[in-house]
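For this depiction, one protein chain was excluded, whereas all remaining protein chains were kept in their positions.
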Amino acid sequence: MSIPILSTLIFFPVAGGLSLLMVDRNKTHLIRMMALIIGLMEMLISLPLFFLFDKTTPRMQFTELTPWIPALNINYSLGIDGISILFILLTGLVTVLSILVSWEAIQDKVKEFFIALLVLEGMIIGVFCALDFFLFYIFWEAMLIPMFLIIGIWGGPKRIYATVKFFLYTLVGSLLMLVGIITLYYHGGQTFDIRELARHTYSPGLQMLLFWAMFAAFAVKVPMWPVHTWLPDAHTEAPAAGSVILAAVLIKMGAYGFLRFSMPILPDATRAMMIPMIVLSLIAIVYGAVICLAQTDLKRLIAYSSVSHMGFITLGLYGLNTQGVEGGILQMINHGIVTGALFLCIGMIYERTHTRVIADYGGLASTMPLFAGFFMLFTMAAVGLPATNGFIGEFLILLGSFINRPWAAFFAATGLVLGAWYMLWLFQRIFFNPVNSKVVGLAELNLREIVILLPMVALVFWIGLYPDSLLSFMHVSVAHLLDQVHGGADAVSRVAVVLP
Amino acid sequence: MNMINWATFEPLLPEMLLVCIGLALICLDLFVEKTRELLPWLTVLGCVTVLGMVIGERNVTAFGGMFLTDAYAVFFKVISLLSVIMATLMGEHYRRVHGLRHGEYYALMVFAATGMMVMASAGDLMVLYLGLELMALSVYCLVGMNKGEGRSTEAAIKYFLMGVFASAILLYGMSLVYGLTGSTTISEIARYTAATGLTENPALLAALGLIIAGFCFKVAVAPFHFWTPDVYEGAPTVITAFMSVGPKAAGFAVFGRVLLSGFPELQPHWGSLLATLALLTMAVGNLTALVQTSIKRMLAYSAIAHAGYSLLGVLAGTADGLSATMSYLLIYGFMNMGAFAILVLLSSRGAHHESLDDYRGLAKSHPLAAALMLVFMFSLTGIPPTAGFIGKFYLLRAALGAGYTWTVIGAVIFSAISAYFYLRVVRYMYMSEPEGELDFSYTPGISAVLGLALLGVVGLGLLPGTIIGWAASALLGQ
Amino acid sequence: MIPLSWYMALAAILFSIGVYGFLTRRNIIIMFLSAELMLNGVNLNLVAMSYYLESMRGQVFTFFIITVAAAEAAIGLGIAICLYRNRQTVYVDEVNQLKG
Amino acid sequence: MLMLLFFCYCAVVITGTGLLAVTLKNPVHSVLMVLILFFHVAMLYLSLGAEFLAAVQIIVYAGAILVLYLFVLFLVSLRDEVKMPRFVSSAWLGRLIAGGMVACLLYILPVFTTGAKGDWPAQRVQAITPTRALATEMYSASVLPFEIAGLILLVAVIGGLLLARREKDVHGDVK
Partner (left out) sequence: MPTYLLLIPFLPLASFVITLLFGRKMGTRSHWLPIITVLISFICALKAFTEVLAGNIVNQDLYTWISSGNLHVSVGFLVDQLTAVMLIVVTSISSLVHIYSVGYMKGEDGYYRFFSYLSLFTFSMLMLVLGNNFLQLFFGWEAVGLSSYLLIGFYYEKVSAADAGKKAFIVNRIGDFGFILGLFLVFVTFGTLHYEPVFANAEQAVGQTFSIFGMHFDLPTAIALLLMCGALGKSAQIPLHVWLPDAMEGPTPVSALIHAATMVTAGVFLIARCNPLFELSAVAMNTVTIIGAITCLFAATIALVQTDIKRVVAYSTLSQLAYMFVACGVGAYSAGIFHLFTHAFFKALLFLGCGSIILAMHHEQEVGFMGGLKKYMPVTYITFLIATLSISGVPGLAGFYSKDEILAMAFASPVAAGKFAWFIGTLVAFLTAFYSFRLFFLIFHGQFRGTREQKQHLQESPAVVTVPLMLLAVGAVGAGWFGVPEILGGDNHWAHFLAPVLGHPEVHLGYITESLLMSVSVLAGVGGILLAWYMYIDQPALPGELAARFPRAYRILRNKYYVDEFYIRFLVEPGKTFSSRVLDRIVDTNVIELAVNGVPRLIGALAARIRRLQDGQLPHYLTWMGGSALFLFVWMFTR
């Protein structure tokens, strides 16, 4: 690869965002258009990844390597494999949609908003590309700044509490991970290259310590129970675009962290901590779902449902078998699409009503049938109806966890029931029931909003009906990952036990 | 008996030039009224020249080991000079707004810089002490400069009295070391202790304890930090900025030099002591900063906290650690100067605008100032990709490498806590509506400082390789 | 011949008396005096050691300390006068506007 | 024996006057006590073969610094000095610390060992007189600190001037 495509992907939006600085702040339309064009170009740039990606090798592709801090053996090292490629594509899409959904919702400090959004995009892509643990950390933390601003400046009434909580929560976790990273550096041959680090073996005690250090950062980001309480606040207060990015990609970074770092580098600890992780995931699934039933705030409910869904994802990942991990990764994408779409929808409706209280809605299906249709579709994807993407992920996750630990699947499957309960209840309270006087005469979705939602619909069905198009990207990489985790020895536990 | 001739003084050239500049400044101020406007620029010019000379210095051990111009010294001299340059530029702005008598102001700053450079180069306790006093006396005067203002004088008297006390303690420790080793030259002390097994002598350790106490005062390590908030708040803002960078760096220069060159064998002893003190410092600095409503005072506490972080590198007792501290001090210099420059920028005659409330909605009325402050605040928090993160990372790495895991964990936790009060500034600027009108303008001086600081914070954040490489080689070459 | 430790003991006592005065007296001028006592303690130490170590370094050091003490006195008294002008006090516990 | 008596005398006087200096009510008395103390320290210097320093002690310390203190004491007026409390409210802690300090400083003396002998044995010093020996040392090995000390005095002059003078600031307001 002579063209540094990944660097371009990371820095193009950043540079693009900064180029907005030069635009007069009153020309908001121009700013929006520019942001949109930058976002679209970014998507365009990411397309070659999709087509040129070699699915037959677990090796990192599109790699770039430049010494950065030679004294410490820190390199600017990028590359993607079948696990990370999808997130990059997703990030590009979600950013464009976020730009579109902010089109009219953001009226104050427009310029700054789009700068923050584009910079955020670059940082997130950086997270998914980095092959150097240090570099990863840089992106991981740098992304906090724009997100902090997006929630804090353009958020709801309690935005400051929410954003500070978000920031501090994640920062504490990240800093503990930093300690872990440095420790790893010393024990892993003075390098931050994750492939090198994965090649080393560490004593079980050390692995355990490092595991918890990384856990601190990743679990908060996921967020796993019981470090999830920042999420409802952040989601609730963030502007629509913020919620979308948060739900769609940002919290995926936690799960991605587990996949990319915890598992291959600390295989023994990963195996040892499998059960606790599964138990935490199960708690998250059930807890997140049940607590949704008590929510009166629209966004808060979806936020808690994210906790539940992310529980599924971590459950899948820590199933440590092909179906579980592939399902987990796929579900990350799916959750990004579905919850992202739900937040997009909520953003659209919030723009009209300026209320997030569920009780203020009712009978919306009469006033906004098209919107109701979209929302229904995403609701169904969220509850995992077959033929939607949500099903594929949940099915693979549950199957994966059933293969090795049926009890885990047993508890997790209750999430299916509870998920249907709270989602449908939500749907009923918003769209069904007698028409609430507060929603009378709301305008139906406009073209821009339909255009935003259509790609999500397409993805819901595309993945739901033809998941192989994405799963095929990860087969080899996941197999490689599992080899690393199980050291090739424990292969039996990875496949279903087939009768003779 | 060695003869004293011109060549002997050659390594001293930059310092001598600096003294000459100082004298010239006073003379110009006294006798040539018209040049007053030019004095800050002359100072900057002179300092830049000296900076050039310093960087070009050869590694020489002069005056029988009393004066070392090794790369370590050069590094700290660069920090000192940078702090003077930036403070001078800031002072140029400050003068326009507040009106300080400036001839002495620049001269004293230059003399303080001379003191710092002497400290950085000191290879002997006597030289060290004298350099320290040279710097300290200049700074006492600078702090008390706003004679009309009660708090400036209060700061000066507090600083002075505590400084005197700390010097006395330091001196007592030095006298004991002299008695125990028969020398005041650091390399000599190290050689003697190693040769005679003095390392196990409790008296030597106790004396070292007193010396550490003296140094801790200089770099504002808890529980010797009590002067810092009061003095930082009371002193003219420019001086505060200067103090938080230059003199502190010089303090660390001698701290590191004495401990690592003078008493390397005692590292297990002073390492654990310093680890405790570092944690205490971070705790005090970060926690107390949480409840401040004045940004200036908050930055003072943050300076304490950062002293705690910087100590991580020293206590590691390795070349790695020391180079981490060095890099950190340089980075801290940029970001802290930047933050103070914003403070200076916002202050106007009669109103200091140091309260958090004055920053409400700054992003709306003055987006550029707010954006810069944002960068500096994130850098002080230690969030990448700013230089503050790189510095902190390097320190943590060094301390972990030396095995101080729990200290490091404490450090990161306090670092997370610190995010709260740094972000509060950002919150006030970006997430509140403006209350009153703030009127200020960018002068060339302050613009230059801001630009320099931004360049440092972002540049070192994105391309930290050079600085870290330089700091590391400074120690390897030692 | 008087042992070195006697001198050192006296120096220690002198230093501690200085500390005592420094920590307890309200009057800033007396605090300056106490600081001089501390420095004298150090000086005594150095001169005695210098004698017993057959080295001139201690004496030289003492000489510089005295010089510095003089310089400090000048500046300290300058600040004290400033303070007196501003606040009409030389009592250290009345100088407490900066706090928190 | 005579030396011993002399030392004991000096020690008692130094301790006594020191204590008096820091406890007496009237600051002027304190200054006088310190004056006596300085003289006795100077005598000890003499007994330790530091003639020059003894002289400096008298001239600089007693003659210059103390006079300066006295001067300032009068300048800041002593209206109610004797009626005001001498000690700060936390003095008991100060006493405790001072007591602790003397105890600790004395406690380390038994383990104190003297370091390497220097190159100025008594006979060599006596051969050229102690003052000359000091000068030799000062202007050769210690020439650098000497220069810096000079600079410190310069700063003290500038600083003292700066701080003590009444002035108009650039904006013309009388302070």
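Order as written gives the chain letters A, B, C and D; numbering starts at 1 within each chain.
Simple rule for what comes next: contacts are C-beta pairs under 8 Å (C-beta built on N, C-alpha and C of every residue); 3 or more make two chains touch, one makes a residue touch a chain.
Values in this document were obtained by computation on a predicted structure and should not be read as measured data.
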item: Shown chains that the omitted chain touches within the full complex; value: A, B, C, D
item: Residue touching the undisplayed chain, where the options are B:291, B:351, B:368 or B:455; value: B:291
item: Identified contact with the non-displayed chain, of A:129, A:149, A:416 or A:481; value: A:416
item: Residue touching the undisplayed chain, where the options are B:162, B:409 or B:458; value: B:162
item: Contact set of subunit D toward the excluded chain (per top definition); value: 88-91, 93-94, 97-98, 100-101, 104, 107-108
item: On subunit C, residues whose C-beta touches the chain left out of the figure; value: 19, 22-24, 26, 92-93, 95-100
item: Touching residues (missing chain, whole complex) on subunit B; value: 157-158, 161-162, 165-166, 169, 202-203, 205-206, 208-210, 212-213, 216-217, 223-224, 226-227, 229-230, 269-270, 273, 283-284, 287-288, 290-291, 417, 420
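Quick note on the criterion: only the chains that are shown with their structure count from here on.
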item: Between subunit C and subunit A, distance of the C-alpha-averaged centres to the nearest whole Å; value: 65
item: Computed distance of Cα centres, subunit C from subunit B, in Å; value: 26
item: Overlap residues in subunit D, where contacts from two or more other chains coincide; value: 105, 112, 114-118, 136, 141-142, 145, 149, 152, 155-156, 159, 161-163
item: In subunit B, residues with contacts to at least two other chains; value: 126, 130, 133, 137, 140-141, 144, 147-148, 156, 172, 176, 178-179, 182-183
item: Of all residues in subunit B, those that touch subunit C in their complex; value: 125-126, 129-130, 133, 137, 140-141, 144, 147-151, 153-158, 160-161, 164-165, 167-168, 171-172, 174-176, 178-179, 182-184, 229-231, 233-234, 292, 297
item: Residues of subunit B touching subunit D in the complex; value: 1-2, 4, 8, 12, 19, 26, 62-64, 66-67, 95, 99-101, 104, 107-108, 111, 114, 118, 124, 126-127, 130-131, 133-134, 137-138, 140-141, 144-145, 147-148, 156, 172, 176, 178-183, 192, 198, 201-203, 206
item: For the subunit D and subunit C complex, residues of the former touching the latter; value: 3-4, 7, 10-11, 14-15, 18-19, 21-23, 27, 30-31, 34, 37-38, 41, 44-45, 48-50, 52-53, 56-57, 60-61, 64-65, 68-69, 72-73, 75-76, 81, 84-91, 93-95, 97-99, 101-102, 105-106, 109-110, 112, 114-122, 125, 133-134, 136-138, 141-142, 145-146, 149, 152-153, 155-157, 159-164, 166
